[in-house]
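Let me give you the structure first, and then I'll get to my questions.
Removed: one protein chain of the complex. Kept in place: all other protein chains.
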Amino acid sequence: MGDTKRELKEKDKQRNKDLKKVKRFNAKVYRRFARKQHRRVPESRYKTTMKNPENVLEIDGLHTYFYTDIGTVRAVDGVTIQIPRGKTVGVVGESGCGKSVTSLSILRLLQEPQGQIAEGELRFNIGDGEAIDLAKVPPKRMNSIRGNDITMIFQEPMTTLNPVLTIGKQLDEVVRYHNVDKLTSRMIKDRSIEMLETVGIANASGIYSMYPHELSGGMRQRVVIALALLCNPKLIIADEPTTALDVTIQAQILELLKALKDKVSASIMFITHDLGVVAETADFVVVMYAGRIVEQGTVYDIFHAPSHPYTIGLMKSRPSDAIGEESLYSIPGNVPSPIELPDYCYFRNRCDMSVKACRGKYPSMLPLSDTHEVACYRYIKIGSEANG
Amino acid sequence: MNDNNDMLAGFASVEEALEPESFYEEEDVAEHQLFLTPAQMIIRRFVRNKLAVVGTTILVLMALFCFGVPLFYEYNQTEIFYLDKDTGEEIRTFDSEERMLNSILAVMQPPGKQHILGTNKMGQDMLARLMYGGRISLMVGFIVVIIELVIGVILGGLAGYYRGWVDIVLMRLVEIVSAIPFMPLMLIVSSLLIVVKISPANKIYYVMIVLGLLFWTSVARLVRGNILSLRESEYMQAADATGIRPWHKITRHLIPNTLPNLIVTATLDLGYIILIESTLSFLGVGVGVPYASWGNMVSEVADSIIMRQHPNIWISPGLCILITVLAFNFVGDGLRDATDPKMKR
Partner (left out) sequence: MRQYITRRLLISIIVLIGVSMMLYALSRLIPADYVTLTTSTQAKITEEMKDHLRDLYGLNTSFLTGYWNWFKSAIRLDFGVSLTYARPVTEVIGSCMAVTFSIAFIALLFEVAIGLPLGILAARKRNTKTDYIITAFIFIGISLPSFFFAAMLKRLFGFYGLNLLPTSGLLNPRILYDGFTLEKLKDYAQHLIIPILVFVLTGCGSWLRFTRANMIESLESDYVRTARAKGIPERRVVYTHAFRNTLIPIVTLLGASLPSLFSGAIITEQLFGIPGIGSTAFKAYELSDVPFLMGFNVFLAFLTIVGFLISDILYAVVDPRVRLS
């Protein structure tokens, strides 16, 4: 007994030492990033070209880390996603898999100084085949893109609107600060009311002068959508926009989003944990697990030929598939701690299809078809044939 | 050639590599992770806070200084010192009425060998008075906080538990008590104590009770708020649905949820009450002469000679108040950060 106690104490001491080291390391990292941010960046530094000019956004090898007091959390660890113009890309995964952090990285809204983009490019198409790297853009330029070219719809409509400002004020300021068309305040107001009507709010001019607490959850989410559409964005990031709503309202909001997307011809990055929602809205699907992409492809690929054991598990655990069955399928085990990620496949200890090859390091993406990719050893045969 | 060949390293053929193998049980999280109870976690976070540790150290040293050192220190707070005119020898007495022949009162002596911090204008040892004064301050702080906790927890608990008219009545009472301006009230209380001829030695007890009766409102608000929000919380509704007993509800849910906040409030209040007690004693409302209190020691500053030439008499008690109150605030803040990790980073 005494021995284990001493051992524990010894471990505790070691841990405290480690934590101190982490703190020192973090301080250094914060300073480095702060310096980077204060430096004046010439345009040539962040100007690049798109790999495919048909894409609106190309996320290339994004690594977003959180340098916390207990260690570096690799929230996003090498994610590559392409968002084509006018298409909807669904990003699926359980909570904590890094899908929200990816979206916040694109808008550079990470909690600083802990959250930082450590590596990777975020190429955003600004037309004429030219692109800017959002990961390197200076804050001022970034501010002119946020809410203008790239907008975001957040999850909780109850808390995302400011309780002490009227709906009108919150809508108007978006146009006012990105006023490309040099609108007068009268015109701005008309535009806001028009947008409220577009998102299906009946008494638009009445709502305009109301406060958020006077509206229902569904109404508020419509207002948030109106906010996102005001400046004709090229890309809308919707972070679980329907999760907090009633099921009937959910369907309405999804319909609305689909209808509006065609109207304003924007691309949508749709983040959700609900596969049903993805099936209804997305053209392409990205499945994330523990900060990495495990599988991506078209909706057809993912729903008709799910290949990664995790995707297969997700499909099996959908309630709609379980009607009549005794119990819902649930994937055994837990996600590994994001601080001490192993150097082998993160899903290995939860996987019921693992093979001997899984002893090796984390698998790279293997192409299954022109549109379908998966990071799993089980497809190594197909992969090597395709290459060989 | 490319990645795929790397991925197959160590296997003779693709087929061999694809033979099933299960890795289900390999991860044992407990092995490299330390599990801590919430209380242990609070202590850990508290110890990591430098200011909180400094505050705790100061408080421990101060308590030793005020309660421990006087046991070994040769002088008492009310002892008066005289100097023999001829020999310069020191004479000690407790009786201020006694006239010493051929001797003078050892007033306002500078810090020296015999009196480390010198003497005051009554010829009393400053260091002894500093220790006894600290006793009073700390004691008043603790007793007032205990009174306010007892009243606040009971009334706040009743208001939160019964709600309805009990709550309404008690909350009006809270508003009434918090509308009483305490400083002027203490003036009137002290006046009345003099009018009804309470001795200066006992005055401080009345002051403590009145302070306790005035300061319970924030504790009551806190307890009531905690009970009400607990009632609203989903896990409590779930617990209710399983039909747990009221006693269980109190010991398992209410106390663990409220206690950390109460401790934080009590610690911060301790500092605040010491500040108030010293202010009252400074005005002559609290501890009266000949008994020492940090507050009434500073009040000797009213004598402009003392203010100008004898800073040892009024600066040291003033610093003691500042340091002690500061320490309570450090500890209180550290406890708050430790019990409420949301506020940190």
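In order of appearance the chains are A and B, and numbering begins at 1 in each one.
The working rule: contacts are C-beta pairs under 8 Å (C-beta built on N, C-alpha and C of every residue); 3 or more make two chains touch, one makes a residue touch a chain.
Source: prediction; values computed, not measured.
Visitor: Among the chains you can see, which ones touch the chain that has been omitted?
Guide: When the full complex is considered, the omitted chain touches A, B.
Visitor: Considering the complete complex, identify which of A:48, A:80, A:143 or A:298 is in touch with the unshown chain.
Guide: Only one of A:48, A:80, A:143 or A:298 touches the chain omitted from view, namely A:143.
Visitor: Which of these touches the unseen chain: B:185, B:201, B:238 or B:289?
Guide: B:185
Visitor: Provide the residue numbers of subunit B that touch the chain removed from this figure.
Guide: 172-173, 175-176, 179-185, 187-192, 194-196, 271, 275, 278-279, 282-285, 295, 298-299, 301, 307-308, 311, 314-315, 318, 321-322, 325-326, 329-330, 343, 345
Visitor: With the missing chain put back, which residues of subunit A would touch it? List them for me.
Guide: 107, 109, 142-148, 151-152, 154, 156, 159-165, 173-174, 177-178, 211, 213-214, 224, 227
Definition applied: only the chains that are shown with their structure count from here on.
Visitor: How many angstrom between the C-alpha centroids of subunit B and subunit A?
Guide: The answer is 47 Å.
Visitor: Looking at the complex, which residues from subunit A come into contact with subunit B?
Guide: Touching subunit B: residues 8, 11-12, 15, 68-69, 114, 332-333, 336-337, 340, 348-360, 363-364, 366, 377-378, 380-381, 383-384, 387 of subunit A.
Visitor: Across the complex, what residues on subunit B touch subunit A?
Guide: Touch residues, subunit B against subunit A: 1-5, 7-11, 14, 16-27, 29, 32, 34, 345.
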